[in-house]
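In this view, the complex is presented without one of its protein chains, the others remaining in place.
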Amino acid sequence: MAPEERAFQEKIDADIKIEPKEWMPEGYRKTLIRQISQHAHSEIVGQLPEGNWITRAPTLDRKAILLAKVQDEAGHGLYLYCAAETLGISRDQMTEQLLSGKAKYSSIFNYPTLTWADIGAIGWLVDGAAIMNQVPIQRCSFGPYSRAMIRVCKEESFHQRQGYDIMMKLVKGTDAQKEMAQDALNRWWHPALMMFGPPDAESVHSAQSMAWKIKMNTNDELRQKFVDETVPQADYLGLKVPDPDLKWNEERGHYDFGEIDWNEFYEVLKGNGPCNAERMAARQKAWNDGAWFRDGLMAHAKKREARKMAAE
Amino acid sequence: MAPEERAFQEKIDADIKIEPKEWMPEGYRKTLIRQISQHAHSEIVGQLPEGNWITRAPTLDRKAILLAKVQDEAGHGLYLYCAAETLGISRDQMTEQLLSGKAKYSSIFNYPTLTWADIGAIGWLVDGAAIMNQVPIQRCSFGPYSRAMIRVCKEESFHQRQGYDIMMKLVKGTDAQKEMAQDALNRWWHPALMMFGPPDAESVHSAQSMAWKIKMNTNDELRQKFVDETVPQADYLGLKVPDPDLKWNEERGHYDFGEIDWNEFYEVLKGNGPCNAERMAARQKAWNDGAWFRDGLMAHAKKREARKMAAE
Amino acid sequence: MSTDVQTDTALFELALRMGDNTLILGQQVSAWCGHAPILEEDIALANTALDLIGQTKLWLALAGEIEGKGRSADDLAFLRDARAFRNVLLVEQPNGDFGQTLMRQYLFDAWHLPMLTALKNSIETRVADIAEKSAKEAAYHLERSEDLIIRLGDGSDESHTRMQNALDALWPFAGELTQPDAIDDELAQRGLAPDLADIKTRHEERMRAALKEATLQVPEAAIRKGGKQGMHSEGLGYLLSDMQWLQRAYPGAEW
Partner (left out) sequence: MSTDVQTDTALFELALRMGDNTLILGQQVSAWCGHAPILEEDIALANTALDLIGQTKLWLALAGEIEGKGRSADDLAFLRDARAFRNVLLVEQPNGDFGQTLMRQYLFDAWHLPMLTALKNSIETRVADIAEKSAKEAAYHLERSEDLIIRLGDGSDESHTRMQNALDALWPFAGELTQPDAIDDELAQRGLAPDLADIKTRHEERMRAALKEATLQVPEAAIRKGGKQGMHSEGLGYLLSDMQWLQRAYPGAEW
């Protein structure tokens, strides 16, 4: 290990944050760029499935809450892009990577929101899983990412409560509403479990990322934690988790749960999920349709500059 | 009067139809082109206000009936364009005149359809007024126009009955439905009266058109006939015609009715009606978006022709 | 609702699937009225939509009969939420440009005709009767849509590109029409409906021949499915909110 690399690792081991201007291994930089931008892209694409119900939210309050949530997601995207930019990549470059399909975003957003209950389920399960992933990253070694995560987590836990609240209203409602809630849980449960990534045995890069304190827990650890926390919440709602193998294991002090269909996960990752094409098309359309807007603002800035120069 | 013109007029006076290849005065030809193409355009634009409710028709039967009606209108447009083409103008030329705003269409279609009851009111009142206008034209002097009108009138009277049937269902329905029916009558009554054109005193070209048997009755005659037939129908529905001055005049044997706001008529004619811009935009968009389709078919026909030639 | 009714689930699903396909496709096609590229197409599309809505009435009335809970064709069309619809994803894909509308129609028609033809042999006479009536219309639709996609595919550069784009976008949805699930298997076994594998052969052969004549390239793509089991795309909800508006806004009213 070269001396600067050793110094770098010692800092990390001593829980001292790495800041953008400091020396860092190329692998660390690249991994972080990939991870942070992927996270940012997820926030951006994540606007779409929920945005799908903004115009159809059932009350003015629910509409306002959902708007605020989607706005928060865009905000998270914004400060995550800023954190990534400190590592030497521009937002336009990242956008280009998203739109060309080179960069990934969380596969969960390739599932459709088919009923209002999905908005509840996303808040409860998807934001719940996201928090589970993100809470440890608040302690990650890279300063800007760690600080961004602290902000994000605060808002996400708020979103999760709102999602749970939607579910609660539904299960206390009419039969049709209860059915809607159960159906949403049925559809979102396994995709939510997949959010923690493939099983540890198949997970690449994990050891290095953990040494660098970019990743703080293994996928399977977090997934177990999520199941353990969420199953009692489902019980409280009176909803049935769609897993016949799910049961409390007294000995382990954890819930056992059934096999996950990783085939589905890889299919969605490959682009064959129910909404991959729609999500990409929506983002590409937004970007392409907006070109004139961005160019117009640029042209105005140049004109203004030129006028200022001429006046001087 | 030149000999050929005299012969022409004598034929007309003898109720012999004029056919396209025969000699006719330029004014006769021009007036007919204007009148027939305007009528055709009205059928085309007339698809839009009713088409607006096809996707929202309340039952499968109503949806089918409305689809069939709008299809009939397109069909009427088609044979009216054909009738006009016999006078030496092409359909593309007429379309161009419509899209450029040079040619007019019936002003009634510049009013919006705001509720389902409007579909009833259009069938009842607008098709009713149209029939009143068109029945005499079945006897008009120009053969192709007369024959087109015979076909059109048969279908229109069917449409009128369907419209009246919608109204009947509504007035026999809930309070909200009854209110919807009355509201539709309130909004469509005066525009329907205006369909007969300005008062005779202000109507231009009328004398010549009547001599040529292109026009068979004066605007005011037809308007009176419409009022006389329609008021009892409204009574039967239990709806109130929105005219405080409306009352039966025993002496005249007709209904007296209040002043019509001709200002509104001329404003709509000028393009300032509630939907003029939308109707023109919709037709322009259909035409422009369809250019590739028309060009594609043309290109294929040419290719096929070339292949045939090469094979010979 | 009465609980003593024994619904023949598979048969009920068959009628729903057939009727929801024609309903949703008819609804989409009907939105073109007055907006088509030429007047003849305005007429042709209205005619297609009209046929499809007519078939819907028959299928959904039958579905209501089989279910035995007193639901009419209109109840089924206007009072179900998206998850209860059984149409394939293909028919709920957006109208897009006219090329997409035509391609969607073609991929559907090329399945619809052999499917209806085979359903004429259903041991359930009510199914066979509807198939008998509908097959003639479907044959006409197929003739028309096939002719158009060939002419436009082998037309101008632009029309070719548009038809190829339409095919690329819609081909992944064609497979669902002939991919059997447990219900299809049961229906075939009971002689109520054909073996979808046979329909698939005819569907694919016909399509590939016509697409070749249209100089279009059939893309490689994973099948996108779910509609038959009620897993739809996000667009269906919006389609329903318009379609069902009046029935929902004025509950219990007659029209």
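Per-chain numbering from 1; labels A, B and C assigned in written order.
By our rule, a contact is a pair of C-beta atoms (placed from the backbone, for glycine too) under 8 Å apart; a residue touches a chain by one contact, two chains touch by 3 or more.
Nothing here was measured: the structure is a model prediction, and the numbers come from that model.
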Only these shown chains touch the missing one, namely A, B, C
Of the candidates A:116, A:164 or A:226, the residue in contact with the absent chain is A:116
From A:139, A:161 or A:303, the answer for touching the chain not displayed is A:303
Touch with the missing chain holds, among A:157, A:177 or A:233, for A:177
Hidden partner sits against subunit B at residues 49, 52, 56, 112-115, 176, 183, 187, 267, 272, 274-275, 277-278
For subunit C, residues touching the missing partner are 81, 237-238, 241-242, 244-245, 248-249, 251
It is residues of subunit A that touch the chain not shown, namely 44, 47-48, 51, 54-64, 67-68, 70-71, 74-75, 77-78, 81, 116, 166, 169, 172-174, 176-177, 282, 285-287, 289-301, 303
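By our rule, only the chains that are shown with their structure count from here on.
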Averaging C-alpha coordinates per chain, one finds the centres of subunit A and subunit B separated by a number of Å equal to 58
In subunit C, the residues touching two or more other chains are none
Contacts with two or more other chains occur in subunit B at residues none
